[in-house]
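For reference, the structure discussed in these notes is given below.
Every protein chain of the complex appears in place save one, which is left out.
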Amino acid sequence: MSIELVHDSYGKSAIRLVKVSRHGRRHEVRDLTIDVRLEGAFERAHTEGDNSMILPTDTMKNTVYALAKDHTMDPPEHFALALGEHFLGAAPAATRVHIAMETKPWNRITIGGRGHDHSFSGAGGARRIARISAGRGQQVAIEAGIEGLEVLKSSGSGFDGFLSDRYTTLPQTSERILATSISARWRYVARSESFGPTWHAVRQFLLETFAEHPSRSVQHTLHAMGAAILSQFAEIEEIHLTMPNRHHLLVDLSPFGQSNDDEIWVATDAPYGLIEATLRRADATR
Amino acid sequence: MSIELVHDSYGKSAIRLVKVSRHGRRHEVRDLTIDVRLEGAFERAHTEGDNSMILPTDTMKNTVYALAKDHTMDPPEHFALALGEHFLGAAPAATRVHIAMETKPWNRITIGGRGHDHSFSGAGGARRIARISAGRGQQVAIEAGIEGLEVLKSSGSGFDGFLSDRYTTLPQTSERILATSISARWRYVARSESFGPTWHAVRQFLLETFAEHPSRSVQHTLHAMGAAILSQFAEIEEIHLTMPNRHHLLVDLSPFGQSNDDEIWVATDAPYGLIEATLRRADATR
Amino acid sequence: MSIELVHDSYGKSAIRLVKVSRHGRRHEVRDLTIDVRLEGAFERAHTEGDNSMILPTDTMKNTVYALAKDHTMDPPEHFALALGEHFLGAAPAATRVHIAMETKPWNRITIGGRGHDHSFSGAGGARRIARISAGRGQQVAIEAGIEGLEVLKSSGSGFDGFLSDRYTTLPQTSERILATSISARWRYVARSESFGPTWHAVRQFLLETFAEHPSRSVQHTLHAMGAAILSQFAEIEEIHLTMPNRHHLLVDLSPFGQSNDDEIWVATDAPYGLIEATLRRADATR
Partner (left out) sequence: MSIELVHDSYGKSAIRLVKVSRHGRRHEVRDLTIDVRLEGAFERAHTEGDNSMILPTDTMKNTVYALAKDHTMDPPEHFALALGEHFLGAAPAATRVHIAMETKPWNRITIGGRGHDHSFSGAGGARRIARISAGRGQQVAIEAGIEGLEVLKSSGSGFDGFLSDRYTTLPQTSERILATSISARWRYVARSESFGPTWHAVRQFLLETFAEHPSRSVQHTLHAMGAAILSQFAEIEEIHLTMPNRHHLLVDLSPFGQSNDDEIWVATDAPYGLIEATLRRADATR
């Protein structure tokens, strides 16, 4: 019997990096968690235990810290591109490198209306994602994303006219709570100097579209959000959205002689609906 | 041999409540997770399986929803007081009731500088805690708190002059990253109409004190923060603070021929220092 | 500008099902967490808010419980196949259905060497995965897997002869702790009556190969484990393995005048190496 190594990759995950940049008394803090992953001609490592083409994952970690000294993390996409280029050089057997970064946001602590020079509080909320994937002699794929963008609307969302069968007990509704935690990933057409402003603008467009769209389903709103991004940002050619439906159930207060006009709800974690889709500009290059 | 039931309690935890209040087109959302717990003369339930004095925890859950219909959650402390009073009445065997509430903050989505009427995004960051503990014929203890207030300062923090022994390898330092996730609980002197504004003011004082205090240790800063609260807020008689020391380690870049002037750090999760203390106004009633 | 819906899917996740089967006084317990997901011609739901082809995810949940009444969960793969077939019938717009199941194992509590009739303790450790993916008029893909199989070997593992560059500081080693949490997924050639015995046999082969393989790297051992499964089980045509390298670092005790002959280690969570590969029988059908 013959066995084929169909696919393999290896790398270092969860490299924790905090960089403090000083501009006189004013400090900037960048807080990143970084994954490095290589694909390539590593078959003999698997089959023979031959490590001669394996750049250790410990070296990947060291390299991230060493390059962090000389590169800016603003925007993180540029640092990811620099890391990708470096690792293709450092590991001749690699045919492709993937870099993924999650930025934890910190806000300056505000005192008397002014941001403190070197003290910060955790911003919480959604995290910023930056990813690149680079092969040899190919265009680099640059992706950005947002993870854990929690939203809820208490009106403007219904779900009716759906397919029913003998197992359907869900009532039609024209008014419900719609709550989700948005995960988005989008691919840029090209390298840009404005990844930072674009990220913040995408975040705002996602929020506004969610808020204002008259929702007939999660699918309906998800598509509206994705389409809004592709319509607005020529530099983005594809977007993937994942939106779990965090169901809120109306409490039956009638046993206690009370009405409940869409007022008292139970938030539930499980089970949850899970909706995802990828939208692409029809003229995109791939 | 004789066995004594030294202590017991029971209740319902993680009751998830979302209340939507409508003021015309303008909605308010309150998102709470509530725990109810009773102590009292429940020994025969333990020893004999006699449930006649046991108010079911399912009833506790129902009661939270039913009372939520008729009470405001703003501030949550008042709703906690109402629940406490109710359960002492509903469970004659109970001698003490504990109510704990955690509020998940939602912000209005802002469009064109104006908060949307019924669409919200998760605020992330620290959560607000409200707790009451009430016995029969005793003063009610009212506590508030903040959980998960992440802060970091990249200057103004040292640690030196400490006790050394043969197992000490830590170098003295006058400059390090100080990072923690503050957990605070404080006890109010009395019921008040301003629990909400006080909570926000306490949060701001904790942040400001953390930012501006010239720290010689976590203990030093923790005490300064607690003392600032007790000095500033006459309505608070005791405060407990817990501050894990989320160590940031300076990366040794010398193998790569690079210097590292407090610039490149590794954030670590484990192990972590854990510092906690309770401060009380000397004239407090207990 | 034209926007294309490249891909979409929807479904219900985390459906929690416990089935108690009674054989006289002897009970069997099956504890499953189930995900249902559909792909197909749902574009108008996205673009128009037309729900007429959408089977609600609430109906999916109901269906899982209703069919659970009449089907056995032993093996879970058969229940997954039944669910898949049902949903292709219930949702005419669906072109593909995915069912995933995770089984939480419970052991009988043993008293005097005999398993109790109706009392169980959590088995902990690895969870069993079963997944099917079915299209219309196509062969059904049946996958099984194991998640969270933690293993550690304190000898028989080295890592040397690797590629070095200016950022490499890792020493060569012929003896280290190798620890990981194995995640495996394998695809069956065909439907079988022996999915249960095969699963347990695969688990045992993974453990034995990990234990006895003289490891020169995680890649080396991962490949040996995958090859062992494909060699041993003709009913399996492809296997994917993911193995994080949970690094254990030797503590430097020399400052305390102590030696450390591979005896005292720090277990670390982050960063971690991440190694994954897919192996396929060369004569596999796809």
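For clarity, chains are labelled A, B and C in written order, and residue numbers in each chain start from 1.
The rule is simple: a contact is a pair of C-beta atoms (placed from the backbone, for glycine too) under 8 Å apart; a residue touches a chain by one contact, two chains touch by 3 or more.
Source: prediction; values computed, not measured.
In the full assembly, the chain not pictured is in contact with A, B, C, by the touch criterion defined above. Here one chain is not drawn; of C:Val29, C:Met53, C:Ala82 or C:Leu170, the residue touching it is C:Val29. Residues 166-167, 169, 255-256, 269-270 of subunit A touch the missing chain (whole complex, contact as defined above). In the full complex, subunit B contacts the hidden chain through residues 1-16, 35, 37, 42, 45-59, 61-63, 66, 90-91, 159-165, 167-170, 215-220, 222-223, 226-227, 230-231, 238, 244-245, 269-283. For subunit C, the residues touching the absent chain in the complete assembly are 16-22, 27, 29, 31, 62, 65-66, 68-70, 106, 109, 111, 116-126, 149-156, 177, 181, 207-208, 210-212, 248, 251, 253, 255-256, 258, 260, 262-268.
Just so we're on the same page, only the chains that are shown with their structure count from here on.
Mostly identical positions are employed by subunit A and subunit C in their mutual contact, as over half of the interface residue numbers are shared between these two copies. Of all the chains, the one whose CA centre sits at the greatest distance from that of subunit A is B.
In terms of their C-alpha centroids, the spacing between subunit A and subunit B amounts to 29 Å.
The set of subunit B residues touching two or more other chains comprises 255-256.
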